[in-house]
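In this view, the complex is presented without one of its protein chains, the others remaining in place.
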Amino acid sequence: MIYVSRKEHFNAAHKLYNPNWSKEKNLETFGPCANENWHGHNYDLIVTIKGSPDPETGFVVDLKKLSNLIRNEIIERLDHKNLNLDVPFMAGKMASTEILAQEIWKILIDKIKSISNYGMLHSVKLYETPRNYVEYFGE
Amino acid sequence: MIYVSRKEHFNAAHKLYNPNWSKEKNLETFGPCANENWHGHNYDLIVTIKGSPDPETGFVVDLKKLSNLIRNEIIERLDHKNLNLDVPFMAGKMASTEILAQEIWKILIDKIKSISNYGMLHSVKLYETPRNYVEYFGE
Amino acid sequence: MIYVSRKEHFNAAHKLYNPNWSKEKNLETFGPCANENWHGHNYDLIVTIKGSPDPETGFVVDLKKLSNLIRNEIIERLDHKNLNLDVPFMAGKMASTEILAQEIWKILIDKIKSISNYGMLHSVKLYETPRNYVEYFGE
Amino acid sequence: MIYVSRKEHFNAAHKLYNPNWSKEKNLETFGPCANENWHGHNYDLIVTIKGSPDPETGFVVDLKKLSNLIRNEIIERLDHKNLNLDVPFMAGKMASTEILAQEIWKILIDKIKSISNYGMLHSVKLYETPRNYVEYFGE
Amino acid sequence: MIYVSRKEHFNAAHKLYNPNWSKEKNLETFGPCANENWHGHNYDLIVTIKGSPDPETGFVVDLKKLSNLIRNEIIERLDHKNLNLDVPFMAGKMASTEILAQEIWKILIDKIKSISNYGMLHSVKLYETPRNYVEYFGE
Partner (left out) sequence: MIYVSRKEHFNAAHKLYNPNWSKEKNLETFGPCANENWHGHNYDLIVTIKGSPDPETGFVVDLKKLSNLIRNEIIERLDHKNLNLDVPFMAGKMASTEILAQEIWKILIDKIKSISNYGMLHSVKLYETPRNYVEYFGE
């Protein structure tokens, strides 16, 4: 078992805002992250696949195929977007890094088999800033 | 003459959109950067002061004072903001990295003397992403 | 279960020196790290919390609160300090990165519940330099 | 149990090319990585040792000794080399990052005890580029 | 006048080898960089354009167009290539970072006007490793 990772990036606008709460409670809870006019980030996304290498290629997964899969399934939907308004799979959800990482996992989990017979999804790591990040292992 | 630099950061939403143009021309010119629902970035800002060191401190400028000046004058106005909607000094201007760096220069140029007798503003360097950045020297 | 991390930094002086040993044995064991006049580092500290997100905020832990907790409990006691002389919780201990990470864990383990109902301390990662670092999971 | 890591680097040429396949199948599978005239990378190698600290030194492992071990056993054999042609332990193997990390593990696993009574090899992490990397834990 | 920069990357194999010298003199001069079986690097290339911003876009140069220009004219010819064997514009030249940066300048200098009315080429910065790099300003 070896773990293979690929980093991609996107940028997006969002706000942290619970629509069931008053404006005051949102500001009290989320501070400047609740700015109704939005703010944004350059996100880094690292997807890790685990498995044993294919003896003929030496690859657990072809990283070019993994890069293309992440770009087509995730980056295309998130890059230069508003996470609260433009992203169907985030509709009705809090636009936190935690929730976004979990939703990215759900999209990728069944698609890895289309690009690799040897690997399966191990983790999704998402940097909101160089100092704030989350990692999700699917359970 | 020695050059002393301090890096600060902020994040913000923006769009690139010329209000004198049609929506179509904006999309054609700016592509996904013209998304009307905004996108955003983690910006890194590097301010450089030049001068000779004060013989009693060894400092061209006290970097703690420079950090506080940048935070009070610039970061406070930009962090977790929408550059097009929330920032008076950007009103009516294109929210490009070029224009933003020039406006930051204009704010800082006269304020350095309040924190240093030995240094003057040399440059403002602004990273929109780790791969896209501008530098302005005031002329 | 999702893992949420926050990076903070501090700088400090220290030496690696076992007071039960001769000066010669210290120099032989620790080399230039045993310099009696001290040396120092810029440390990066990454604290990771694990838990499930609060459904109302999308947060396992509010990273602003986690940042404040780390600053108040750890950075305040270590930044611009001498790890051997100025830090009560390191008194009588070897000032290695390993021991420092374990002591930081002991301070934080019971304080996370004061800032989060959903998360618990998972790990303390401490970089002494960009090329030397340790990680501690509490057991 | 604490985890201690050391980063080293080397650069090397390689190609991804299965000699049992036609040139066409190699190009179809590996794309530009199959260029018969080689390409190359700056590799970063992170070796992690786990154990409890020696109470007299505060060290799981002396990182100077670990650095020397990695340099003597690994970097010396790989730096400024062609992974396909110049490296006996890679002879007849695919020069993928996965296989290289596993071979580095095999070399180091029995040598850690020569530099530490308190630690054992935990993982080998190998960056081929800042965006592509693998990690191997020996099983 | 404002300076706008874009970073791209490529990887390549090369050797430092003067064909007018003996093998011994090459090894004496270039050490392991003269390995006849090649070695390689991940290169980072930063291209800087200077000019005043177009008042209608706020851009000195559209960084998407600059990125495409660099990729089409430079990266396409260098990525996953052997600098000594596969790159016509390097034929008969020493494959040092200095010479490569100068040749990249020569290719780009006349092409910037095709993507910007407001900017001109200012510099080409080329990292061979994170610790070794050159910068060329065309004179």
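Labels for the chains are A, B, C, D and E, by order of writing; each one numbers its residues from 1.
One rule holds in what follows: a residue touches a chain if its C-beta (ideal position, glycine included) is under 8 Å from a C-beta of that chain, and two chains touch if they have at least 3 such contacts.
As the structure is a computational prediction, the values presented were derived from the model and not from experiment.
*Asks:* Among C:V4, C:C33 or C:I112, which residue is in contact with the omitted chain in the full complex?
*Replies:* Final answer for the missing-chain contact: C:C33.
*Asks:* Considering the complete complex, identify which of E:A13, E:L78 or E:A101 is in touch with the unshown chain.
*Replies:* E:A101
*Asks:* Tell me, which residues in chain B touch the chain that this view leaves out?
*Replies:* 1-8, 53, 56-60, 62-64
*Asks:* What chain E residues would touch the chain not displayed?
*Replies:* 16, 18, 20-21, 29-31, 93-99, 101-102, 130-137, 139
*Asks:* Across the whole complex, list the residues on chain C that are touched by the chain not included here.
*Replies:* Within chain C, the residues that touch the unshown chain are 9, 11-14, 31-33, 35, 37-42, 79-82, 85-86, 129-130.
Please note the rule applied: only the chains that are shown with their structure count from here on.
*Asks:* What is the chain whose Cα centroid lies farthest from the Cα centroid of chain B?
*Replies:* D
*Asks:* Specify the chain most distant from chain E by Cα centroid.
*Replies:* It is C.
*Asks:* Report the inter-centroid distance (CA atoms only) between chain A and chain E in whole Å.
*Replies:* Computed from C-alpha means, the inter-chain centre distance equals 33 Å.
*Asks:* Between chain C and chain E, what is the separation of their C-alpha centroids in Å?
*Replies:* Once rounded, the distance between the two centres reads 42 Å.
*Asks:* Distance-wise, how many Å sit between the C-alpha centres of chain C and chain D, to the nearest whole number?
*Replies:* Roughly 28 Å, centre to centre.
*Asks:* Among the residues of chain A, which are close enough to touch at least two other chains?
*Replies:* Residues 31, 130.
*Asks:* Between which chains is there touch?
*Replies:* A-B, A-C, A-D, B-E, C-D, D-E
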